[in-house]
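As you look at this complex, bear in mind that one protein chain is not there, while each of the others sits in place.
Coming up: chain A.
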Amino acid sequence: MSINKKVGLFIPCYVDQFYPNVAISTLELLQKLGCDVSYPMNQTCCGQPMANAGYERDTLATTQHFLDTFESFDYIVCPSGSCVHHVRDHAPCIEGKETFQKDIQHKVYELTEFITDILKITDIKGTYPHRVGFHSSCHGQRGLRLASSSELNQPVFNKAKQLLANFEGLEWVELSRKDECCGFGGTFAVTEEALSVQMGKDRLQDHISKDAEIIIGGDMSCIMHLSGIASRNKQAIQFKHIAEVLNEAII
């Protein structure tokens, strides 16, 4: 299928530097799904780490740069709910360019919501014979509403898990705390190091005690934190970004 629209690939800075395979998988996946994707080479960072640390006002130039970089695309797609949440909801307003900025903000999508809501694809087939735990990243889940939240009285949904619903052999583990935060939280990971690590350990334990072999998530920042703890403690559990799983499944 093809949507005949130009998709700009928005790759978070730490994914660019640390997890190129996640970016490659996102690119290939979108191409396989019929999108005309390109990666504007000039992109840098969306400014989230600074803004969440209390320096939103210092991200004006970064935000302006983001808008300029992605101006010409019909859609902007990113394999991170957290970065999309920032661009959409927190980036500082560029004075005099409010309409231009709003237009771009409305074109930015997290990868799984782009597939389910814009491409309207729900029946990806694949084989994944593993016991899998899903890590719901908070900014995507509660910020972008990519999944229902356990606090709310609403129908249960999860856009990422929905895309894997037809995967043969995939067995989800039922977590005790479905959507508790893993403790990454950007600068929180270092400013509140003790808490951050404890939260990460608890999250891991929930998956491991249910015999999950692999944790799938939609945000590499949380995964970087969780896998860092697992690696230090010689825990054998593996980690995958949903883009990698989907891309491997589609030939």
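Here, contacts are C-beta pairs under 8 Å (C-beta built on N, C-alpha and C of every residue); 3 or more make two chains touch, one makes a residue touch a chain; residues count from 1.
In the analysis below, contacts and distances are computed from a predicted model.
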The chain missing from this complex carries, among "NADH-quinone oxidoreductase subunit N", "Sugar ABC transporter permease", "Carbon monoxide dehydrogenase large chain" or "Lactate utilization protein", the UniProt name "Lactate utilization protein"
Looking at A:Gln31, A:Asn52, A:Gln105 or A:Gln162, which residue reaches the missing chain? A:Asn52
Can you name the residues of chain A that touch the chain not displayed here? 11, 13, 15-21, 23-24, 27, 38-39, 41-45, 47, 49-62, 64-65, 90, 138-139, 141-143, 149-154, 177, 179-181, 183-200, 202, 224-225, 227-229, 231-232
